[in-house]
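I'd like to ask you about the structure that follows.
Heads up, this is only part of the complex; the chains shown haven't been moved.
Here the chain labels run A, B and C in written order, and each chain numbers its own residues starting at 1.
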Amino acid sequence: MSQSHKFFDRASIDNAAILLIDHQIGLISTLGESMNRAAVKNNTLALAKLAKAYNIPVILTTSNADGPNGPLMQDLVDMFPDVQVIDRVLINAWDDENFVNAVKKTGRTTLIMAGISTDVCLTFPAIAATADGYDVYGVLDASGTWNALIEQAAMLRMSQAGVKLTTWVSLSAELQRDWSLPTGQALAQTYAEHFHEYSVLMDLHNSK
Amino acid sequence: MSQSHKFFDRASIDNAAILLIDHQIGLISTLGESMNRAAVKNNTLALAKLAKAYNIPVILTTSNADGPNGPLMQDLVDMFPDVQVIDRVLINAWDDENFVNAVKKTGRTTLIMAGISTDVCLTFPAIAATADGYDVYGVLDASGTWNALIEQAAMLRMSQAGVKLTTWVSLSAELQRDWSLPTGQALAQTYAEHFHEYSVLMDLHNSK
Amino acid sequence: MSQSHKFFDRASIDNAAILLIDHQIGLISTLGESMNRAAVKNNTLALAKLAKAYNIPVILTTSNADGPNGPLMQDLVDMFPDVQVIDRVLINAWDDENFVNAVKKTGRTTLIMAGISTDVCLTFPAIAATADGYDVYGVLDASGTWNALIEQAAMLRMSQAGVKLTTWVSLSAELQRDWSLPTGQALAQTYAEHFHEYSVLMDLHNSK
């Protein structure tokens, strides 16, 4: 059962690429549940800042950005001026030659993916890349979809196909590994800005 | 572990049949949770319209339609005047020769199933068809059952047996693959009528 | 405590006007919780159909329709071609002379109001009209807002100020009073289209 060994592998600063798929403002407007839009944007920015902090290659892509889905979140555009946003007509980003080539060019074999919606823009390329031998992490809280049943179905489908499910704080710790490494400071800054429960604790600690 | 390869396969317009099992008005009346009846009917019609849009063969079946379960939803009868509804006394549709023959006649190997209830009318044939080598998708939101525990048990049992769990919007995107294909227009129309969060976005886009 | 007598009065076909406030597609897109957009649109159309069925005067208004709030739901525009939509820069519709004049011209003293959002577009004119002596009904499910706490605060504030809280099915029954009246048929048709739990029951009854 050699495939299961993958579940013991880890994402690292050296083996990972971060793929942000269809974080477009029209799609974000379709999300629901009161805090969800704020949370998805917050968590996506946190994930993007991890890429910055750890110098991990980032790939940005959109789907029909001229249509209702709308343009990419402006914050992502601003953070990665040198990354060309790949606009697609193919729904599954993994079907898009430009996207796959961009991934290949990174040389990375661990793919950290987030997408809106979870059940389409994340699930499809996550499974397809797994099929091609990549070790894929689906970052559920930097993704989002329309209701809990859709999310649960997508989670079980990805898990069944061998995708690892995670969330951004957990992933940040997996990448950092060692709090004493120099990247720890950038991570702490990201926590201060985006990990709200921990930032309150940092404030308390600093007030001593 | 050859079976797991199936999880990398995809449903397509060319390999799929859509099987709507026991969407009978009596059974629908038993569903609960405030919006559930409306949602199940909405999502079932959306799934049926995908079949129309993509020219995917449809099979309709009922269980004891003369008893409490009642007749098939009239909307489905009206949409598919040429499809003969297979009424059964066998609970598991896959035990019914007429049903299985109808499936075989389609020549399709990917079976998209929805049923009321999820834990009986969907789960049983989904697992049985999987046992016979089909690649089965269970469309959870065009199905429905009586409470969350029943639904979760059915989801875990299907997943354990190799059924892929999905929901109708995710499936529609898996079938469409490429927004520029001519079927995209029918899909957009289905979204306008049944995918409520996205239809609001389409209205906004069109109001520009 | 003469004010409390109002709580014993009833809305009727002869004393009521229906005021739909800011059912604009941009505002609808901001709503959350998975089914909410669909439910608010469904219930608002049902309320509008009651006005048609009972020949109750309707007033339509928008707030900054050229800005992000966007135009009125097209279905409402189509249903009431002779009603001029009053666009406002004043947030509280009751502060707008055109709106209040339109209300006065109806000669009605019972005002059935719905608005998006519940806490602003419904709450403000509901309290202001109550202050001016009208008997005001707030139709909560043809309104909508961003989370449960906001809704609860608005409900308690309106109730405290003497607004009657209701929902559209309850209101439809209050207006109909007597199932044998000729308007019963139009009401049944509205139930078939918008009151999903009851329409399933009607289908079952008709299938006998």
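One rule holds in what follows: contacts are C-beta pairs under 8 Å (C-beta built on N, C-alpha and C of every residue); 3 or more make two chains touch, one makes a residue touch a chain.
Bear in mind that the values here come from a model prediction, so they are computed numbers and not experimental data.
Enquirer: Quick one: how many copies does the complete complex have, if 3 are shown in place?
Expert: The complete complex, not just the displayed part, contains 8 copies.
Note that in this section only the chains that are shown with their structure count from here on.
Enquirer: Please compute the C-alpha centroid of chain A, do the same for chain C, then give the distance between them in whole Å.
Expert: From the centre of chain A to the centre of chain C is 42 Å.
Enquirer: Would you mind pulling out the distance in Å between where the CA atoms of chain A average out and where those of chain B do?
Expert: Each chain reduced to its C-alpha mean, chain A and chain B end up 30 Å apart.
Enquirer: Quick one: report the Å distance separating chain B from chain C, using the average Cα coordinate of each chain.
Expert: Distance between chain centres, rounded to whole Å: 36 Å.
Enquirer: Could you say which residues in chain A touch two or more other chains, in rising order?
Expert: Correct list: 29-32, 146.
Enquirer: Under the touch definition given earlier, write down the residues of chain C that touch chain A in their complex.
Expert: Per the stated touch rule, the residues are 29-37, 146-148.
Enquirer: Report the residues of chain C in contact with chain B in the complex, numbered from low to high.
Expert: Contact set of chain C toward chain B: 25-26, 28-29, 34-35, 37-39, 41-42, 70-71, 74, 196-197, 200-201, 203-204, 207.
Enquirer: Which residues of chain B touch chain A once you look at their complex with the stated criterion?
Expert: 1, 4, 7-8, 140-141, 151, 155-156, 159, 164-167, 169-170, 173-174, 176-180, 197-198, 200-202, 204-205
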